[in-house]
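Missing here: one protein chain of the complex. Every other protein chain is in place.
Our next item is subunit A:
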Amino acid sequence: MAEVEETLKRIQSQKGVQGIIVVNAEGIPIKTTLDNSTTVQYAALIHQLVLKARSTVRDMDPQNDLTFLRLRSKKNEIMVAPDKEYFLIVIQNPTD
């Protein structure tokens, strides 16, 4: 557990990172650094988006798979790394 925490802390300490969420395959958050309502919202919405993105990639080429998803908006950037069982979501504010 300590290992996991350490790694997450390392990512969290990078400049501009606003929050980290670890979500299981169903979209239920496991670990988060944000408040509950935001976490739940992010988890649900991002989960759906990742599934869609993954299915898109695999439809184009079944040998392919989604490794990383970056969603950049005006205010921040959302990065998602999907896996078989978990997702890791990181929200960063890229400029300053």
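Points worth noting:
The rule is short, and it goes like this: a residue touches a chain if its C-beta (ideal position, glycine included) is under 8 Å from a C-beta of that chain, and two chains touch if they have at least 3 such contacts; residues count from 1.
Going forward, contacts and distances are computed from a predicted model.
When the listed names "retinal dehydrogenase", "Hemoglobin subunit alpha-2", "WD repeat-containing protein 63" or "Aminotransferase class I/classII" are checked against UniProt, the chain not shown comes out as "WD repeat-containing protein 63". Although one chain is not displayed, its contacts with subunit A can still be listed: residues 1, 3-5, 7-8, 10-11, 14-17, 22, 24, 26-31, 36, 40, 43-44, 67-68, 70, 72, 77, 79, 81, 83, 85-86, 88, 90, 92, 94-95.
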